[in-house]
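One protein chain omitted, others in place.
So, chain A:
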């Protein structure tokens, strides 16, 4: 019998274990290949005007994915090798040379890797069509995706995974050299030591997690955040990670001890079996629990964030793009023509049309605590509008009007995309507006947060007294804004095209529908990538628990046989398994959800966007998918035990 025959026999006899390993490798390869096919999909990059965005978003994510996929393969390889240790030991005992065993394991792993690679590419090719359809839909394009073979993606995937497979095969080759024979035989030895619950560590766990939550909920406006942003983030992440580990490692042991004190609960047989088993495995499970809860949290944060932004797209665009159309009026004929186009359009009708003007004035804002980017972008200028103009606009846009100011007073309008809208820190500070004669000092008495212009980069708007405005207008040329608002503006891209034809090309024209389309394509991409990564992480955490539980239950088969001999029914055995695994699945899920909610709340405060509904939708759908893994695990384990 030569080496190849032994390998073949091995695969036949341990088919299930090999199958699991190949399946998890195939999964990783499929995911990676699907993603890189999307990355290099010509149809999608052609549809996008701004391909740089696509490339950078996909590029960064694919590195994350690669990192993750390698870790996952490494994990499953370790899992697999662990289960084979006894075989390896037996060969060694029977006198097979170390070199031969090493070579056998190398070939075995390499062959499996190649099989997984081929299957992965085939499935990935199909998946990529499916996922590009989703991506295109999310980005709001209307193109039909055709089936294409993407050679660049194939080559990249082949290259990356050949290296990974080679490295894992090499790991297999060296395993026989790494362990002593006796260690190979004791690989699955039972009787783990039980953690002594330490009150100190349990308290530390609470303190670390509580502390990180407290830091997160501290207003991001606080000085500490402002000055030490990076340091604060690092402290939060580290204390969350370490805290979670300690939580599972120590606090849970502590809780189990407390449960043990309640004898009538603890001695109930199903509780007895569930909790002793959990406590017993706590040491080896604490690390897995931590990993899973972090994976859960990261997924929920990524997806929750992406979905929230996507969910709020319309509101976001509305608050930054107040008019359906805005352009600098050149002649009344053009205005009349556009009016006519809108009037003859069946889908849209005019709500209002309004001309107004502002004047760019250079000035000094050094006294202010917060200065919007537009100030520097427009060469240290303010866009000044008069009190009357503001009130006219406010009337059109359904905003509160303001009472007249004194000549030395003013109101700022700052609409931040990121960061809180709370800009009251500038109140009662002064700015000065330059003039040929004398600079005028304006005290800021109020601040409002909305946009009065469609411009992608908005100037720093300041509202002043009418008399002051007229004085400034005399020295600087005013800009006239022609603003139109139509009904059903989110779906007005056809109308936008018609209007654009009438306008001279040099005119600055900003439409709601273009901004909306732009936002949708960007946020669609964002939600796609976060959703994709979310699914990957879900698959990973699910698989990790699945593998782990399958291993444990195979080791514990004798235990369940004993129980059955003692008169426990099959259905009751399944109930014990279901109960035990519900804790295994739920603990990391709950911790993951709590972590992600805390972080999302902080982001929500920072960005002033309402996250509640989209995040709830996210958590619910994630939990459903996650629980299906739980059901799958219970069914598989039940099959092993009760077969």
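Heads up, the rule we're going with is that contacts are C-beta pairs under 8 Å (C-beta built on N, C-alpha and C of every residue); 3 or more make two chains touch, one makes a residue touch a chain; residues count from 1.
As a convention for this text, contacts and distances are computed from a predicted model.
J.: For the chain that's not shown, choose its UniProt protein name out of "Molybdopterin oxidoreductase", "ABC transporter ATP-binding protein", "RNA polymerase subunit sigma-24" or "Glycosyl hydrolase".
T.: Missing chain, per its UniProt entry: "ABC transporter ATP-binding protein".
J.: For the chain left off this view, which of A:283, A:396 or A:564 is in contact with it?
T.: The one listed residue touching the chain not shown is A:564.
J.: Among A:82, A:98, A:268 or A:497, choose the residue that contacts the chain missing from this document, as touch is defined above.
T.: Only one listed residue reaches the unshown chain, and that is A:268.
J.: Using the document's contact rule, name the residues of chain A that touch the chain not shown here.
T.: Counting only chain A, the missing chain is touched by 190-191, 194, 263-264, 266-269, 272-273, 276-277, 279-280, 558-559, 561-572.
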